[in-house]
Every structure is written in C-alpha cells, then in structure tokens.
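After the structure tokens below, expect a handful of questions from me.
For this depiction, one protein chain was excluded, whereas all remaining protein chains were kept in their positions.
Read from first to last, the chains carry the letters A and B; within each, the first residue is number 1.
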Amino acid sequence: MVDTLVIPLLKIVIVLNATLVAVTYMVLLERKVIAWAQSRLGPMRVGPYGILQPVADAVKLMIKEDITPVRADKWVFTAAPIISMVPALIVYAVIPFGPKITLFGRQVSLYITDINVGLLYIVSVASVGVYGIILAGYASNSKFPLLASLRASAQLISYEVAVTLTLVSVILMAGTLSMVGIVDAQYNQHVWYVIAQPVAFVLVLIGGLAETNRAPFDLPEAEQELTGGFHTEYSGMRFALFFLAEYANMIVVSSVVTTLFLGGWLPPFPNTPALHFLYAIPSWIWFFLKSFFFLYVFIWVRATLPRYRYDQLMRLGWKVLIPLAILNLVVTGIVKVMLM
Amino acid sequence: MVPLNYYLVLSAMLFAIGTAGVFVRRNLITILLSIEIMLNAVNLTFVAFGRALGSADGQIIVFFVMTVAAAEAAVGLAIVIGLFRHRESLNPDSWTALKW
Partner (left out) sequence: MAPETLAFYAFGAVAVVASLLVIAQRNPIYSVLLLIASFGALSGLYVLLDAPFVAVIQIIVYAGAIMVLFLFVVMLLNAPHEETEYDERVHPLLRPGPMRFGALLALVLAGELSWALTRSGDSGRFPAGAVASVRAIGRSLFTDYAFPFEVTSILILVAMVGAVLLARREGRG
C-alpha cells in the first residue's frame, strides 16, 4: 500500500509543486540575467534584490480581469491554455532526477516511474503540446493569434521531425527507450553521450529551442510583428498558464538534454576512480546543476541572438537539421555495427 | 484482466460509429474523420488479438495501418483542398458532374 500508492502520490505532489515554484523563479532569473546582459539591474523593488517579484507577479495575474473576446469560441478558448499546460507537467512522470536511494530505511527511486518507452512517451506528450497554441490562435478569432498559430504549428512540426530523428541515434547508442536505462547505459559505456554524439547534442539543443518557442525561434510570439502572438487575446490567469507552460517546457527540455547527453544524475567521469570523491555530492544535485546550466543557456541565447526570419527558420529546419539528423543516424548505425 | 470479447465488442461499436459517419454526414472532412475512427477500431482488434495470441504481429500490423492512415490523410486532405478551391463547398453532393 505504502509503496504502490502513498510514495508515488507523494512524489507527484513534490515534483509538481517544485516545478511550479521553479517555473515562477525561472521568470525572475530570466529577467535578471537579461538585465545583467544589458547592464541593467532588473527587478529590484519587491523584496531584497527583487526575489519576491514572482509572488507579486502571481498575485497580479490572479486578480486581473479574465477577458473572453465576444466572438471567440468560448469552449476552445478556455481549453487551449489547459491543453498547453498539462503536457508540460505530465512529462515529469518519466524524468529521472536520481537513482534508487535508501531513505528512512526504505528503497525510494528519485523518479516517478520508469516505463520501457520513456523517451517515446516524452516525444508523444510534446507532440500534443502543439494543440494549445493552434487552438488558442483559432479560438481567439483574431488576426494576429491566427497567424501566430499557423506559424507555430508549421515550426513545431518541422522541428519535431528533426528532434525525433536525432533521438533515434541516441536510442541506438543506449539500446533502450527507458530514461533510467539511458543513464545506466552512459555509465556502463564509460562516456557521456555529449562526447559520443556531439552532433545529436547540438541538434537536440537547437530543436529544443524551437520546440519551446524560445529566442531565436520565438516567431509565434514575436512581440514586434504579432503583438504577442497566439496569446494576444488572453489575460489574467489564462495568459499565466501559457506563460508557465513555456517555462515548464524549458525545464523539461533542459532535463531531457541532461538525461540524454550529460549522464543525468551521474557526476563527471563516473567510472574514473580518482574522481570518486564527486559521489559525495548527492545525485539529484548533479542533475539540478546540469539542468540549471541548460536553463541558463536558454536565457543566454535569448539575450544574445536576434530572431530568425520565418523562411530562414523553415530552411534551417528542413534543409540543415533534418539531413544532418539522418546523416548522424546513419553514421551512428554504421559505427555501432562495426564495433559489434 | 478484461476478457478479449469486451475489446472486440468495443471495437465493433467504434467501427459501426465510423461507418454511420461515412453514410450520414455530408461533409468531406467529417467523412475522412469517420474513416479514421474505423481504422482505429480495426487497430484495437489487432492489438487485442495479438495480446491474446501472445505475439508481436498484431502490433506490427497496427504500425502498418497507421502508416497507411497517415498517407491516406495527407492525400485525402490535399484532394479536399483541391475540391474546395473549385466549388467553395465541402459537400460531396456538389461534385456530381460525372453522374450523367
């Protein structure tokens, strides 16, 4: 009873709450980092160094008026933010934050579940996330959201192909679809896949930026041309849900890249006896450090790179990333067969 | 475990719904959607039988059915767009020029 019901439920509650807190603080982090990149201070008024800014933001968004446009499709308009938020959260079910550990004399795994199609599960859930954006654009019954949602769906579908093809080469390396299995494979093969699969790493990182609609691929919400894109007509808590979903997706991409390419919870060079003192730091801290690094990269990229033009974006996706992904897959297959 | 028959009955119901959709509706898109329902009903049967026989073949056939469904949707929708450009209508009764 305790093992099958209480502990999993407890883990779900912890992960969901931790995610929501992390997401709100991601917003602050982003504002701060971009401010520093531009020689500003960023939010400083609420609390010391602005650390209570997320609380203020949350209160503001919750008490704001919730507007539904008159000619909007009410049901779809309400459902769209939910549809974009839920996939961003249920992905965490298969992300391993650490191995099995002993806690209060009981074996506890630091992941909610380990299914044998874990990576495919993540891909499938990510593919459902597109609907939030498409439906928001359709239901708003307004020009800019519709344009944005058409752009977004074309972009997401193109980059999904590239990312999924790239993931296949990682699966080929690990010989398993389970997320825990992939980390174990990196331990057993004595190499992080960022070294064994550098091309795949770069492709997944670029694809991840595009999948989360982050700069330089943030065309669906390009403020300057689409006045906010697919969430133009949204206000209050519904807008907040879109906002949270974007940041939750960033955390998901960071965690997935960490798991697939940086050995998840493993310390650097896990098999080198000279570096075994690194195991003194708990596994989940390693995981968070690595994920945090990628979150920082996301913000860093946004502060550095200008936005792509739409035709450039599609050309990059179809003419560069997908052929590279296929080439990488073929080379991985050949090398794997030759080493066998 | 739920017996195999339950799955077969469920799949028969879904297939019947899909068939009804093809016969009843006068909207090309809904007709295509009904065909998808029928294909899925058949998929469910395949997976259920595959599980009952303990073989992977059922799931592999589903894989092929999905490929065909994807191809069918792509071509079907392209045809729908082409037809819509001619008559500004999605009603299949608009295209009866070959009837006489």
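Quick notes on this one:
Just so it is clear, contacts are C-beta pairs under 8 Å (C-beta built on N, C-alpha and C of every residue); 3 or more make two chains touch, one makes a residue touch a chain.
The structure displayed is predicted, hence computed values, not measured ones.
Considering the whole complex, the hidden chain is in touch with A, B. In the complete complex, the residue from A:V130, A:A162 or A:V253 that touches the missing chain is A:V130. From the options A:A18, A:A35 or A:L120, the residue with contact to the chain not on display is A:L120. Against the chain not displayed here, subunit A makes contact via residues 73, 75-76, 115-117, 120-121, 123-125, 127-128, 130-131, 134-135, 138, 146, 150, 153, 157, 160, 177.
Those residues of subunit B that touch the chain absent from the view are 1-10, 12-14, 16-18, 20-21, 23-27, 29-30, 32-34, 36-37, 40, 43-44, 47-48, 50-52, 54-60, 62-64, 66-75, 77-82, 84, 88-91.
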